[in-house]
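On to chain A.
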Amino acid sequence: MAKRILLFLVISAAMALTIGPAFSQDKVYVNGIDANFPPFAFVDKNGNPDGFDVKALDWIAKDQGFKVKHQPMDWDGIIPSLNAKKIDMIASGMSITDKRREQVNFSIPYYKITQVLVALKDSKLTVDQLLDQGNKVGVQRGTTEAKWIEENLIKKGKKNFSLLYYDSAPLAVEDVVNGRIAAAAMDDAPAKDAVKKKPVRIVGTFGMPDEDFGYAVRKADTELLDKINTGLKKLMACPYWQELKVKYELD
Partner candidate 1 sequence: MEELLFIRQDVLPALLRGLRISLMLIIPSGLCGFALGVFVGALRVYGSPWVKRLTNGYVIIFRGFPLVVQLFIWYFGLPHIGIYLTPFLASVLGFTLCSAAYHSEYVRGAFQSIKGGQRLAAQALGFTKLEMIRTIILPQAFRRAVPGCGNELIYLIKYSSLAYMITCIELTGEGKVIASETFKYTEIFFMVGLIYLLLTSLATLSLRRIEDKLRIPGFDNYNP
Partner candidate 2 sequence: MRAMGEQKEVLKVEKVTKKYASKEVVKEASLAVNEGEIKVLIGPSGGGKSTLLQCINFLVTPDKGRIWLEGKEVLHSQKKNLYEYRQKVGMIFQDFNLFDHLTALGNVEIALLKVRKMTKKDARDRAVAELERVGLRDHIRKYPAQLSGGQKQRVSIARALAMDPKVMLLDEPTSALDPELITEVHAVIKALGAEGMTMVMATHQIGFASHLADEMLFMEDGIIVETGAPAKLLLQAEYARTREFCAKLTGRYGETR
């Protein structure tokens, strides 16, 4: 009895360790997504990856003849994950920045994103007031808006507010609703998603320049980047692109 149990445990240990690599061994490209980033990437009711980027990439993959699988990941470690070959691409509402360009290659821009402040629906405060009076502002860790606010607003010390770091933008919105923070800084698309689901409103932009979303791949994978770019261009020219935008309520 005891021996059989031991045997079972050893086998299951071995199996558990082989399940992981099995994922990356077949020739399917893995797209790392931040599943906490609706409407670009999230998990639907049945637990399947869904979202604007997910569906767009599915179309591109089909068009360019490769297979893709979407893997939810920890956002602030997603670029190291890409470079550590744990995933092969990132199509999950990632802003193209110079700093990131040092690490990865980006596709052509496919969506212009504006950073906005989200506050309570009945809050009368303006952007300037929100970023003042010792208020607290929430932001997702490892995002471009986090970095920009730190460098341009906090470090220069012009404004009187403090920054709180969250696991995801929706958690920051949750805390706006809780009244713990005055506002959350985030991309406008997920902000719109939040407005639909929570008693919050978009107050406006806070001076951060607009950014472009692009898909990221490893520097070495130029062939894959070409495929993605070709596919993306084709997709943006076809009516499905507009359909997707309508479906996920972008614009």
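Selection criteria: all candidates are chains of the complex that A comes from, given by their letters.
Everything below uses one rule, namely that contacts are C-beta pairs under 8 Å (C-beta built on N, C-alpha and C of every residue); 3 or more make two chains touch, one makes a residue touch a chain; residues count from 1.
Predicted model only: the values in this text are computed from it and were never measured.
Candidates 1 or 2 all come from the same complex, and the one touching chain A there is 1.
Contact residues of chain A toward candidate 1 in the complex are 76-77, 79-80, 83, 103, 138, 141-142, 147, 164-167, 171, 174-175, 177-180.
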